[in-house]
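Note that one protein chain of the assembly has been removed; the remaining protein chains are unaltered in position.
Letters are used for the chains, namely A, B and C, taken in the order the chains are written, and counting of residues starts over at 1 for each.
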Amino acid sequence: MRHVALFGAGRIGRIHGSNIAALPGVSLKYVCDPVGDAAAQLAAQLGAQVATPEQVFADPQVDVVAVGSPTDTHSDLIARAAAAKKHIFCEKPIDLSVPRAEACARAVKDAGIACMIGFQRRFDPTFNEAKERLARGEIGAPEMLVVTSRDPGAPPAHYLKGSGGIFRDMLIHDFDIFRWILCGDGDEAATLYATGSVLIDPEIAKVPDIDCSVVTIRTRRGRLAQINTSRRAAYGYDQRFEVLGSAGMLQCGNHRPSEVVQSDAHGVRADKPEHFFLQRYREAYRLEVTHFFECLQTGQPFRTTIEDGVAAQKLADAAAQSLESGKVVTL
Amino acid sequence: MRHVALFGAGRIGRIHGSNIAALPGVSLKYVCDPVGDAAAQLAAQLGAQVATPEQVFADPQVDVVAVGSPTDTHSDLIARAAAAKKHIFCEKPIDLSVPRAEACARAVKDAGIACMIGFQRRFDPTFNEAKERLARGEIGAPEMLVVTSRDPGAPPAHYLKGSGGIFRDMLIHDFDIFRWILCGDGDEAATLYATGSVLIDPEIAKVPDIDCSVVTIRTRRGRLAQINTSRRAAYGYDQRFEVLGSAGMLQCGNHRPSEVVQSDAHGVRADKPEHFFLQRYREAYRLEVTHFFECLQTGQPFRTTIEDGVAAQKLADAAAQSLESGKVVTL
Amino acid sequence: MRHVALFGAGRIGRIHGSNIAALPGVSLKYVCDPVGDAAAQLAAQLGAQVATPEQVFADPQVDVVAVGSPTDTHSDLIARAAAAKKHIFCEKPIDLSVPRAEACARAVKDAGIACMIGFQRRFDPTFNEAKERLARGEIGAPEMLVVTSRDPGAPPAHYLKGSGGIFRDMLIHDFDIFRWILCGDGDEAATLYATGSVLIDPEIAKVPDIDCSVVTIRTRRGRLAQINTSRRAAYGYDQRFEVLGSAGMLQCGNHRPSEVVQSDAHGVRADKPEHFFLQRYREAYRLEVTHFFECLQTGQPFRTTIEDGVAAQKLADAAAQSLESGKVVTL
Partner (left out) sequence: MRHVALFGAGRIGRIHGSNIAALPGVSLKYVCDPVGDAAAQLAAQLGAQVATPEQVFADPQVDVVAVGSPTDTHSDLIARAAAAKKHIFCEKPIDLSVPRAEACARAVKDAGIACMIGFQRRFDPTFNEAKERLARGEIGAPEMLVVTSRDPGAPPAHYLKGSGGIFRDMLIHDFDIFRWILCGDGDEAATLYATGSVLIDPEIAKVPDIDCSVVTIRTRRGRLAQINTSRRAAYGYDQRFEVLGSAGMLQCGNHRPSEVVQSDAHGVRADKPEHFFLQRYREAYRLEVTHFFECLQTGQPFRTTIEDGVAAQKLADAAAQSLESGKVVTL
């Protein structure tokens, strides 16, 4: 039986907590959150106890910590978990600073513990099916990737102040998809160009940040990737990618709440995509923690390592640098 | 060079006339229509002359007549064309009376002329592609057929008075599709059950006629067909069929004016189907007369013979009889 | 807290058991199954105890029994549960005999207990969305229904011996869909015609049974329904319906394991439908028992009553009678 302490009782913490608590062979022992009410409520719901970080790290029975707390707490919690020799499941990103993220990776390695970063999109049934077909060679060698990643609506500008900017906050997932799909055989980004605009909310310019962006990456082997991202898609959460290979193409479409198609005087209408990430990636979040504990048990490598986390953040940094300089960045 | 006389300068006559006039090796010589203005206008547009039926049948240069005049003129024109030894392309149906249709078939046979009936749906690129795949065995042996056939809106009730009823006027095409798809190897209908209702326009009940119908046919070999038909589909002309075989299914979807998909707050919306038969079957009408003249030239058999016309009308008669009696009809 | 006893630890029993055990406010106390190993394993997995029916009905703490045992045990268990004043969730059908099913309905009514029949399709997210849009009038008044219901493969003929025949075993669900969609305002079937064939496995003829069927129902108000069913669809479990209304159409499409579309030299290929009912209706089964316990709590009426169960079986009986006689049956 694995005993787990969960950090964070907010939106993402509740998802991970529920999924962890439902796993056979896993016991959610503690919930930690500075907002005591949230911690108490989630703990009660999942049959766990409220605890302080000190209690968690001092308890020898706890062998896993799951980190779903705010981004700026991640690196500290990883460091303390590594010191206490507890395995880590940490929501992305490791840290907004690449050097601090790298320090985390070193600490994890030195401690000899297991650490997985929560890039849940790799567990999405559609995305993963595409990855598996690609790996089986069903479309030959990969050549080009087009990623479309759009939120249903922009958050208030003030929310974006601590986000690290659109590349670190939002495209971090898309950079990971790029590496997962186009660099599976050891290839890596060679050059990156990013640009963007404020087209949705002028307040976002004052953060300062942008709300629409396009990124181009060319790999060492000459593969080409384009990412387009917007904070606002009036039709909902738009999460697609398509990969062109030498023998075909794989397209990952959106998921819909139902398969009803309505034909009337206005046209032939299917559902909008699932509303946002909690709906679209509900199954991915579940499969992600299942995978984490299975790998702990079997010793198999994680699908998303802390090194993957660092690598995605380096691409986000390069994009921010390209945007600022207006120039192509060599990696 | 084939010299052709066209009977009928109305909606369907104009279609056939234009398609015939555009064919290489074919010359549209005459247009006949009791409405002199319509005949004159179409003749002028297509470079033909206006003529009376007498002139047509007396002109030895004419070797083909194309019949696109009202239904109640078909059998007489076929008989006269047969007597004059002129080949015939005749818009469906042969005649609302099966005995008269059979007499036409005999006249054609005795005269040794070629006669094709215009079941244009067999030339629709989608329907024909399905037929060819079926014939190649791509879904194994055919077992079940579901035909959906709905008009965009009901005509005024008075228009239906001379129509022969929904089965002879509208489902005649669907009965032909049934035979083409499910009876291609010599199988034939064994039993037929039809029922229906007036759900759209109470005036139609006074014709008397119905505006919605469902028909079930079982063949001698036990294959099963269902046809559903309505005089009104609020979303446009709905023309689909699907055939289940021992190794798969073929579905024929509607054609759309464009492949634009619009995603907005209301959903993900494709175009409605093509508006009505003139749009949906525009290409089918063109391919149909092309086929007719090719077969005349090569001696190959027509895809839709006068015997097919008679057979479809017998099914329409059986359906009318089933509706009236409320009983299953054995063929 | 509701305490529940589950009858049946086979395929469907395990589904219901797992879903019940995961509900808040509900405790699965007992699992009963004459196959002791199956009962013990499921009880252990879900934290319940193995019990005999006698123990269940004698335990005053149990206030709900969930019946997922073989069909021929349903009516006896319903009768005993009614006698013991325990609420009932019973997998369809009530009983293969309509009189026995009616007796169950009377016993339930006399006992004043709640009883819901497991027509899980009414809880499928796609089907239910269509029902809700229909109820909101989005396509006007319903006029025609086409139900397509095909299994991925025929079971061995011997399995069908005790099934009651295709209409009672398989179409029972489709008859319920018909009533749910087309009779929601008090309309009912007026005439029914069914026919069918053995096209898949000649052994099925010896049962005797058929493996493909088509059913036509006309309601008192003249609405029209067609159902087509096959024991074998080479492409998987095909579960669709479409309803035409005065202002449009609603089509319920199949669910797919992923939204990957692969384009290659062979075409543009989407996934096959979910393999079979355990996959397609996984969510429906979960929502169904959730609904049951919510209604118990709130006193709201069930979406699928025991009267619905009886009514569907009457249609199945009528279909069997129509098939045997070759005639239209008046209800």
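Here are some notes:
Just so we're on the same page, a contact is a pair of C-beta atoms (placed from the backbone, for glycine too) under 8 Å apart; a residue touches a chain by one contact, two chains touch by 3 or more.
Just so we're clear, the structure is a prediction, and the values are computed from it rather than from any experiment.
The hidden chain, counted over the whole complex, makes contact with A, B, C.
From the set A:Pro24, A:Pro99, A:Gly112 or A:Gly326, the residue in touch with the chain omitted from the display is A:Gly326, counting the whole complex. Taking the complete complex into account, B:Gly253 is the one of B:Pro60, B:Gly184, B:Gly253 or B:Pro301 that touches the chain left out.
Residues 139-141, 143-144, 146, 148, 150, 191, 193, 195-200, 212-214, 216, 218, 222-226, 228, 230, 232-235, 238, 244-249, 326-328 of subunit A touch the missing chain (whole complex, contact as defined above). Remark: the residues of subunit C touching the chain excluded from display are 233-236, 238, 262-273.
Residues of subunit B that touch the chain left out of view are 22, 125-126, 129-130, 133, 138-139, 247-255, 257-265, 271.
In this section, only the chains that are shown with their structure count from here on.
Interface residue usage between subunit B and subunit C, two copies of one sequence, is largely shared: over half of the residue numbers at the contact are used by both copies.
When you average the Cα atoms of each chain and compare centres, the chain farthest from subunit A turns out to be B. Among the chains, the centre nearest to the mean of all shown protein C-alpha atoms is found for C. In the CA-based superposition of subunit A onto subunit B, the rotation angle is 180 degrees, rounded to steps of 5. Distance between chain centres (mean CA atoms), subunit B to subunit C: 41 Å.
Subunit A and subunit B, compared by their mean Cα positions, are separated by 57 Å.
Shared interface positions of subunit A, i.e. residues touching 2 or more other chains, are given as 262-265, 271.
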